[in-house]
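One structure is given below, encoded as structure tokens.
Note that this complex is displayed minus one protein chain, with the remaining chains in position.
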Amino acid sequence: MNFDKIRRFLQLLEEVQKNKATDIIEFELKETENLFALITLGEMVGYANPPVSITLSLIPYMEREVILMTNRAVDSNDKLSDIASIMEVE
Amino acid sequence: MKYIFFMGKGGVGKSTLSSLIAYKLAKRGEKTVLISLDFAHNLGDIFNMKIGNKGVRLEEHLDIFEPDIDRWVEEYLRNTRVLIKENYKYVSVFNLDNMLNLMKNSPGIEEYAILHLLYEKTKALADMDYLVVDMPPTALALRIFALPFITREWLKTLLKLRKEILVKRERIANVHGKEKFDFAVDEHEDKVYRNLKEQEEENAFLLKLIQGANIIPVTLPVQLSFKETERILKKLSEFKLNVPFVIVNRVKNDEWKKGCVCIEDKEVKTFDDFEREIKFQDFDNIDSEILQL
């Protein structure tokens, strides 16, 4: 029979479950990374900011955080839908 | 190595006095470095020669440097931009250019540049006996001294937060395998964490340097200058920095000579005149104190 297809299907199921086992942590991770970006790049968004030297020195390695921050800065309310996506509220 | 910083209002004689001290120390056979951390360098004028970034060896034991701070900032920003280009996959550098431009003019970058130059020089010249620093005018000088303290607190916070992030990533990676994500999981891999650590190291070095240094405020014998000196002393004591004494420069009246370390006002034009006129004896008490430091 189509053994490969079955295997692929099982792999996908495993991925579904792996996601289920990490989605809340992932959400929190992104929140923390966003916070990290807000703190270090606060200069850009108008928060209390650390010395520029720290910021400048870190920026080259913070692509992920920069992306997260800009995604969330576009519309802060998006967060609501993001949490909704990981929780059962009904 | 011993560190001596001269600071004070513009024109009080920081450059003159730091040159003089450095010169006299060198003459005594101490390996001495004199470095100007002021944007408007005037050591060159004092010694009547071009000094510049690379520095000049004057006398057997005296090296003088006037690093170009503006150029360093430019270069630093350029490097940052290159690094961003190298490291970013999704976000284009142009999106960040605006911000980089902003940062060039944002307060704090000069202080850092100055500290970093000091760091580099000190690291490179570790085997010297004395490092004499001619600081920029008061306000900036105080910010420079404050920066390592502020930086220390921020780095502490950021490192803690970063660790939290790495722990969360580790949990996720433990389920999904490391390959699935393109984020770094452990402390050695994470460039942000490593960079923070490097910054922490540099900052700790600078902090130690400043905390171990002798900071000598220079003032003129006028009310206004005294008021400012009081403020300086207060600020420095907040950071618990060493101030062995204050120098009152250009004293005309004899009564000043009693209670304080002071230098007479001399009718002089060139450094050589100074050298001749202000003998080491004039520094008598200073001399002995500084050399004991």
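By letter and in written order, the chains are A and B; residue numbering begins at 1 in each of them.
Operating definition for what follows: contacts are C-beta pairs under 8 Å (C-beta built on N, C-alpha and C of every residue); 3 or more make two chains touch, one makes a residue touch a chain.
In the analysis below, contacts and distances are computed from a predicted model.
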Using the UniProt record as the reference, specify the protein name of the hidden chain from among "Peptide/nickel transport system permease protein", "Pyruvate dehydrogenase E1 component subunit alpha", "Cytochrome P450" or "Carbon starvation protein A".
"Carbon starvation protein A"
Given the contact rule set out at the top, which of the displayed chains would the hidden chain touch in the full complex?
A, B
Would you mind spotting which of B:79, B:101, B:157 or B:174 touches the chain that isn't drawn?
B:174
Chain not shown, touching residues in subunit B
89-91, 168, 170-171, 174-175, 182
What subunit A residues would touch the chain not displayed?
9, 12-25, 28, 30, 64, 67-68, 71, 74-90
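Here is the rule we use: only the chains that are shown with their structure count from here on.
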Subunit A and subunit B, separation of their C-alpha mean positions in angstrom:
39
Seen from subunit A, its contact residues with subunit B in the complex are 18, 21-22, 25-26, 28-29, 32-33, 35-36, 39-41, 43-44, 50-67, 70
In the complex, subunit B residues that touch subunit A
76-77, 80, 83-84, 86-91, 96, 99, 102-103, 106-109, 111-112, 116, 147, 150-151, 154-155, 157-158, 161-162, 164-165, 168-169, 171-172, 175-176, 183, 191-192, 195-196, 199
